[in-house]
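For this depiction, one protein chain was excluded, whereas all remaining protein chains were kept in their positions.
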Amino acid sequence: MIDVLYFAWVRERIGLPREALETQAATVADLVAELVAREERYAMAFADLGSLRVALDQELSGFDAPLQGVREVAFFPPMTGG
Amino acid sequence: MIDVLYFAWVRERIGLPREALETQAATVADLVAELVAREERYAMAFADLGSLRVALDQELSGFDAPLQGVREVAFFPPMTGG
Amino acid sequence: MRLSVQAGAFDLGAESNAFAAAVPGAGAIVTFTGVVRGNGGALRAMEIEHYPGMTERAIGAMMAGARARWGLADALVIHRHGRLLPGEAIMMVAVAAAHRADAFAAAEFLMDYLKSRAPFWKREVSVTGAGWVAAQDADEAALARW
Partner (left out) sequence: MRLSVQAGAFDLGAESNAFAAAVPGAGAIVTFTGVVRGNGGALRAMEIEHYPGMTERAIGAMMAGARARWGLADALVIHRHGRLLPGEAIMMVAVAAAHRADAFAAAEFLMDYLKSRAPFWKREVSVTGAGWVAAQDADEAALARW
């Protein structure tokens, strides 16, 4: 099981802030492909990966990163702090 | 009559913070030459013009500036504010 | 070093005084405060979402980096989340160093990183609607100087 978190407009498009998933995905990109295949709302959220960021266990990462050993994946738009 | 002011170690070397002078000096440099000729303590204070700054009527100026119309001349070392 | 990610307001003056009192040997203290701009009455509120856990981790790493790089005597970051009104302070940074150049550089570094690498997302609620604030290319580009 892996926890998947969504923030900002990614959360709004998918319609929930987090979910626990069973997945065999080897990489972040594989996980995104699984989600996109599930439902239209995921396809909408992940339509443009260039406008998304991903964090693995709370560290910024890339879409080609492996998921082995990862417990928490988060998807969100570029940050606007400060 | 012109008011001449001294600050920091210039004031200490000359031994007074200000004095009113009668002078025919045409430029700041001429005034410095008059002062240096007066007494040793002035010669000590003005020994190195490169380490001095001059303000005319409270505006930073140069040693070649004319004194015509000036009411207040101030001599001091480089400033250390902030 | 102290980091607080909080929903409630903070007192810039009280925080500044407490910060300064704790570093009497530092010669230079710089603070930055970010305030919600009202845009001439058009903005009703700013809503700030964040990623609890990652926020503290990311900002803590930035602060440790700044402290080591500029030899800071101390650093403070306070960042709010939730719904804020125009004129309210969103966040503040304070840094203390021996000399002013280091204090200014460290404060600007922290601000640049907070803007683009701390997991906050701002949503503006205006008289005409609401929308997520888009990240600025200039903010991303500002990181290159560090």
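Quick notes on this structure:
Going in written order, the chains are labelled A, B and C, and every chain counts its residues from 1.
Keep this in mind: contacts are C-beta pairs under 8 Å (C-beta built on N, C-alpha and C of every residue); 3 or more make two chains touch, one makes a residue touch a chain.
Small disclaimer: the values here were computed from a predicted structure and weren't measured.
Under the touch definition stated at the start, the shown chains contacted by the missing one in the entire complex are B, C.
Residue-level contact of chain B with the missing chain is found at 5, 7-9, 11, 55, 58-60, 74, 76-82. Although one chain is not shown, part of chain C still touches it, namely residues 11-17, 20, 24-38, 40, 86-87, 89, 98, 100-101, 103-104, 107-108, 111, 142.
The rule is simple: only the chains that are shown with their structure count from here on.
For chain C, the chain whose average C-alpha position is most distant is B. Centroid to centroid, with C-alpha atoms defining each point, chain A and chain C lie 26 Å apart. Between the CA-based centres of chain A and chain B the separation comes to 72 Å, rounded to the whole angstrom. Across the assembly, chain A contributes no residue that touches 2 or more other chains.
Shared interface positions of chain C, defined as residues touching 2 or more other chains, are absent.
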